[in-house]
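Right, I'll just put the structure down here and ask away after.
Note that one protein chain is taken out, while the other chains of the complex remain in position.
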Amino acid sequence: MADLKVNLCGVEFKNPVIAASGTFGFGKEFDALYDIGVLGGISTKGLTLEKRLGNAVPRIAEGRSVILNAVGLQNPGLDAFLAEDLDFLKSKNTVIIANVAGKTVEDYEEICARLDGKVDMIELNISCPNVKCGGMAFGIRPESVYTVTAASKKNLKKTPLIVKLSPNVESIAANAAAAEKGGADCVSLINTLTGMAIDLERRRPLLANNTGGVSGAGIKPIALRMVYEVSKAVSVPIIGMGGIVSAEDALEFIVAGASAVQVGTANFTDTLAMPKIIEGMNAWLDAHGIAGVQELCGTLKMNG
Amino acid sequence: MADLKVNLCGVEFKNPVIAASGTFGFGKEFDALYDIGVLGGISTKGLTLEKRLGNAVPRIAEGRSVILNAVGLQNPGLDAFLAEDLDFLKSKNTVIIANVAGKTVEDYEEICARLDGKVDMIELNISCPNVKCGGMAFGIRPESVYTVTAASKKNLKKTPLIVKLSPNVESIAANAAAAEKGGADCVSLINTLTGMAIDLERRRPLLANNTGGVSGAGIKPIALRMVYEVSKAVSVPIIGMGGIVSAEDALEFIVAGASAVQVGTANFTDTLAMPKIIEGMNAWLDAHGIAGVQELCGTLKMNG
Amino acid sequence: MKELIVKVLENAPLADGIYKLKFSLPEKMCCLRCGKFVNISVGDSAHLLRRPLAICEYDEKSVTVCYQLKGSGTKSLSKVRAGESLSCVLPLGNGFTLEENEKRIALVGGGVGVFPMISVLREFENSDKRFYSYMGFRNRGAVCMEETFRALSEKSEIVTDDGSYQKRGNAVSAFFDDIGNAKPDVILSCGPAPMLRALKAGLSERGLKIPCYVSLEERMGCGIGACLVCVCKKTGGAANARVCKDGPVFEIGEVEI
Partner (left out) sequence: MKELIVKVLENAPLADGIYKLKFSLPEKMCCLRCGKFVNISVGDSAHLLRRPLAICEYDEKSVTVCYQLKGSGTKSLSKVRAGESLSCVLPLGNGFTLEENEKRIALVGGGVGVFPMISVLREFENSDKRFYSYMGFRNRGAVCMEETFRALSEKSEIVTDDGSYQKRGNAVSAFFDDIGNAKPDVILSCGPAPMLRALKAGLSERGLKIPCYVSLEERMGCGIGACLVCVCKKTGGAANARVCKDGPVFEIGEVEI
């Protein structure tokens, strides 16, 4: 059995496989299918200060090896999460990452202040493309990435800060550097690419929100390139995601420079995707006589 | 039989289906499979002033419903094209679009000057991500898009200018507007997204060039959103491309605001992709009692 | 509720544009019930999402679903041959329940909504329940399961939108025309949203207070309640309910249709 443990900013993960925000809720539902305690960590559904009903339906559409979603950050709000969902997650032996989003810098400040010390890590969603008035705007330019990161970090005395980067930018490496400068302890990437699916008969977008976030196996090559690019630009650890389906996919992200990975859309295709990925990583490492997964991190060699 | 004709910048296309640059060479090979005269137009392999041998192999890799390529603009050079390839294309009753790339603004100026009046349209490739020293750099920021467009347009007295936009940018709409301001008669989008595929066993990128251009069905939602976004930002006609496989795909791009479409990767999967798309468009229009395809252009209605 | 690899036993046309898919269960499955659904892969890896399909019939060793060919997923599903395997998460959703004292049951089904209605008839086949079935189809070619409806219902009416078979009309009007005769204790219904809206309006216009349960359709992601993709609004719009987990069956007054 290989050693899959990984330590991110002082937080110990039993393995590098984390459930991606928005595809796993707060863990209860998938726990009916397998013990989610086997997972390295869980990134919660995106939390906002106030309860949100989210966008109109349809909220999901399909492309070829990709999906589009426009859920619009429906969530119970911070208070309800603390009161009703956190305890269940705590009962499970897995790292709890609170994914948070806000409309203003003040929102991020307040939500971080109130979550500090209550969860293992906080992941800033500054790139979720659905919410019209907030979210997306922060994640575009390095300056605003820096501002929202610094403001959030100011209120985090105990809990390490992950900044989740958007791929719909000129240079994700520049944004990662800005996050690092702003005090991010870790960066996670990629959030969804912005796309559109059209109902030709009705000549309207399929998603009620018109555009949505593209994710799933088809976008893996783009996510992989961005993880590699960011690994050359920052020294903070990287959590890689975007189209991971198999153990080989996860290991490719680690070779490209990620210390841990998140898995989202694959949970829809195969409800047991993550346990299989964990098993598959173990088998691959044993077959290649590699003692610990971290030995692979960032070992990608360029051609020519 | 519906009317598929479309007029772009004074150039008459018998139908809106054009072969995308780099996947169709100069037409000879596919002409052995079907009469390429049925196509609305052909965009040639990217031409540069000097002959180029292109990148090392492997030059292609596969993802899920996408491919990556890093051919590196291998082409015979402008003179050889004019001497050996143009006549064959002229013998075919289809619109000839010369796709051109350069390393400096001067390259673009010279190549446009020498092609003016010799082909039906010229498509500036300012975004092909393969060539290290040129191409990619022009297509990133609006200012450089404007500069290279204006310099090229200056030398084009007779031949309409298409500027082909890269999706690896902050705002493709801003770049489209810059191209329009620079004198572009038409914009085509999208060129490939930059990605990486990794050989996990060798821990090296699969492409000799390390990164490559991602194309094919999986990226259609991203291309479709970008065509719609650009259609709201410019008044010049738009040629849409990116993952088009079927007639429905092509019609979706037209509904989103494109006047014509290009088809690239689908030619690898199905050598008869374009003739089938042309037939399929005809059948769809007849079934929906629509007389001409241009009636659909830009008819997308937003939700809510 | 479990994810299983199931083997296709039958996958053949049942009516115009409708296929019947029967698959075997690799192990005994608890809690299979009428009105529940399965979320099944379509046999082509470019489709990342499973398709939700109502349980039409089931026994110890197999489940049968019937699906209309609409988009690319069901088209791909129709090409899967007997002997091949698919991945299926089942049983999902709450399903229909009938109280002891509910003896006369009206079943109002439209289009693909007829298939969960079959599952109710099957489940209470030898019970003391008496079913009044009103099933609407697009046209003659789409009509299916007519014999089963007739065999297991006290009274069964088939209507077609274009009148090409039996009476022209839709299931809801056929039901209200016959409500005096059916005198149902409860109404179970499934079909396109417009049909369910007509049923709701019809009941309120007539001031009828008969308990009525509807099975809704919404596009899904996870299918098990985690992703909040498949929501419908609770009446009053102050909260959402998940069709896959809190439904698909709702009391007709509980949700906005």
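The letters A, B and C name the chains in turn, as written, and every chain counts its residues from 1.
Simple rule for what comes next: a contact is a pair of C-beta atoms (placed from the backbone, for glycine too) under 8 Å apart; a residue touches a chain by one contact, two chains touch by 3 or more.
Bear in mind that the values here come from a model prediction, so they are computed numbers and not experimental data.
S.K.: For the chain omitted from this view, which of the shown chains does it touch?
M.R.: A, B, C
S.K.: I'm checking contacts with the chain that's been left out. Which of B:Cys9, B:Val38, B:Ile60 or B:Ala233 qualifies?
M.R.: B:Ile60
S.K.: Considering the whole complex, which of A:Ala217, A:Val236, A:Ile254 or A:Ile278 touches the chain not shown?
M.R.: Result: among the candidates, A:Ala217 touches the missing chain.
S.K.: Can you say which of B:Ile18, B:Val169 or B:Ala217 touches the chain missing from this structure?
M.R.: B:Ala217
S.K.: Tell me, which residues in chain C touch the chain that this view leaves out?
M.R.: 44-46, 76, 81, 83-84
S.K.: Which parts of chain A face the unshown chain closely enough to count as touching?
M.R.: That gives, for chain A, the contact residues 64-65, 217.
S.K.: Against the chain that's been left off, what residues of chain B make contact? List them.
M.R.: Touch set of chain B with respect to the missing chain: 22-25, 28-30, 32-33, 45, 53-54, 57-62, 64-67, 69, 71, 74, 216-217, 265, 267-272.
One rule holds in what follows: only the chains that are shown with their structure count from here on.
S.K.: Point out which chain occupies the most central position, where each centre is the mean of Cα atoms.
M.R.: That would be A.
S.K.: Tell me, please, which two chains come out on top when C-beta pairs in contact are counted per chain pair.
M.R.: Among the chain pairs, A-B has the highest number of C-beta contacts.
S.K.: Based on the averaged CA atom positions, which chain is farthest from chain B?
M.R.: The chain lying farthest from chain B is C.
S.K.: Please tell me the distance, in whole Å, between the geometric centres of chain B and chain C computed from their C-alpha atoms.
M.R.: Going by mean C-alpha positions, chain B sits 46 Å from chain C.
S.K.: Distance between chain A and chain B based on Cα centroids, please, to the nearest Å.
M.R.: The answer is 33 Å.
S.K.: Please output the residue numbers of chain C that touch at least 2 other chains, ranges allowed.
M.R.: Expected reply: 45-46.
S.K.: Considering chain A alone, which of its residues make contact with at least two other chains?
M.R.: 61, 64-66, 217
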